[in-house]
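Pasting a structure here, questions to come.
The complex appears here without one of its protein chains, the remainder shown in place.
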Amino acid sequence: MSVLATIAKKECREDVFTVRGMGLYLAAALVLSGFGLLLVGNTELSLLDNAQAVYMMAGIILALAGLIAVVRGSDGFAGERDRETLEAVLVTPVSGDGLAFGKLGAIIVSWVLLYLLAIPYIWAVGSSGQNLTSSLLYLFISGTALMIIFGSLMLSLSIKMKSFKGVMSAGLVLLLFAAVPVALGPSLRQSAVGRILDWLNPFAVSMNMLDAVIVDSQSAPGQQFLSLLVLSGYVVIAAWILWKSSRRIEL
Amino acid sequence: MNPFKFTHDVRKARIPDHSLCASLTWCAGINAFLFIFFSIIFPGTAMAERYIDIPSSELISVSLKAPAGPLRMGEVPIFTGTITNRSTKSLKGLVVYLSLVSLQPGHEHPVDLEDWSAQKAIRIASLTPGQESDHEWKMRLIKAGPFGAALTIVDPESNQPKISPLAIFSIAPKPTVISGRILPVIIGMPLFLAGLFLVLYRTRR
Partner (left out) sequence: MNIIEVENLQKKFHGKEVLRDLSLTVGRGDIYGFLGPNGSGKTTTLRIMLGLLAKDGGRIMVMGQNVELQDPEIRKKVNMLPESHGFYSWMRSTEYLVYFGELYGRKLDKSMRQYLLELVGLDSEDTRSIRQYSRGMKQRLGIARTLINDPELVFLDEPTNGLDPKGRRDIHDLLKRLNKERSMTIVLSTHILDDVEHLCNRIGILSKGKMQYQGSLNEAEGVHAPLYRFYFEREVERKNLAAIPGVHVLSQDKGWVHCRLDKNSPDKAVAALVSRGLPISQVVRENQELEEIYLHYTGGAS
């Protein structure tokens, strides 16, 4: 088994066997259940079109994914440093980038688990509507891209910053900045500045792509080519940043 | 010569209740009033179902046509608007925008187009005398009930907006979220995870 897989496997088992790891999934399930409850209990939300409800749920899932990337990424090195478990690992012959990408692999597995957890919710909300299959497909694509982007950035920060709390705070601020343009009104987002901000923000790119796919039924890859290209670009840049910052990991 | 050109049978048009006017937006209200007024004066004039034109005494006429056939929530039908320059000079920089009202009896209210249509307004750079310009508005039907849509056209040279008659249509309801399907999931998933977590944690004491 490669070292990368060894590290990813250990991180995943930590996810399952610790309160910290499992708590995240339980919290995610509670958030999705809460939203599901609103969809059947709240008058306005219950009148939403299926596609619209699926789109909103997809947004919540991506936000949860971002949060998990921030928590897991911060914990990757700074958390281990705080718990004093990093030193023994750094002494081993595993290279810094091997260690970092193993941890990134585990973050992606966390996303896959979250995605599997979310499928029943998406099915329950969207099976009577349109574009369920393409919704699930594009949610997986955009979620994976976002996890790689945020996970890589957080791991890079985690390598450089020494305190877990510091990295977490920085990560949450980053996540908030990413979410803010999505919260802006449509008119502002349709302005030139808004459009630039949207393209600069991988979270907004993902949400716009999901909007087009789920709500506007534009699920052909050609229709989403630009969004997919931009997301891929961010993935490459984030992975490069992680590779650069993990070439030498200090305690 | 009849100064008002009606292209279809006005008797077939669905005219909203008079009480509606109070709850409509100003544009839709004025338009409805004009419509009722002219309908009374010229009772025999023709008008097609869901297709109303405005008097041509003005420089511009604007009309909006709702799609034929039954409409259902979730669909994205196309509404066709026609803008005609009835004057003898070219008109420039016309802005045409769409308005929507809910006509649910007792709950009439303007509808924010935010979720309904990404294409709320268009600009027509120039319209030569007699030229007719057709434009399509895609509208995602996200709510059931009776609705009315109207186009408002703004001519920068005139200080009077022109409003099309209401294109009235009804959206059939469609179940959105099936509570019988979602409840087992929203209750079952957290319980399943909590149970799984407890089992795993107990085996790892």
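A and B label the chains in the order they appear, each numbered from 1.
Note that in this section a residue touches a chain if its C-beta (ideal position, glycine included) is under 8 Å from a C-beta of that chain, and two chains touch if they have at least 3 such contacts.
Being a predicted model, the structure only gives us computed values, none of them experimental.
Only one of A:Val94, A:Leu137 or A:Ala212 touches the absent chain when the whole complex is considered: A:Val94.
Of the candidate positions A:Leu116, A:Leu200, A:Val236 or A:Leu251, contact with the hidden chain is made by A:Leu251. Touch with the hidden chain on the side of chain A covers residues 1, 3, 6-7, 10, 14, 17-18, 80, 83-96, 248, 250-251.
Keep this in mind: only the chains that are shown with their structure count from here on.
Computed from the mean C-alpha positions, the centre of chain A lies at a distance of 38 Å from the centre of chain B. Here chain A touches chain B in the complex through residues 16-17, 19, 22, 25-26, 29-30, 32-34, 36-37, 39-40, 46-53, 117, 120-121, 123-125, 127-130, 186, 215-217, going by the rule given at the top. Those residues of chain B that touch chain A in the complex are listed here as 73-74, 76, 114-115, 140-144, 174-179, 181-187, 189-190, 193-194, 197, 200-201, 204.
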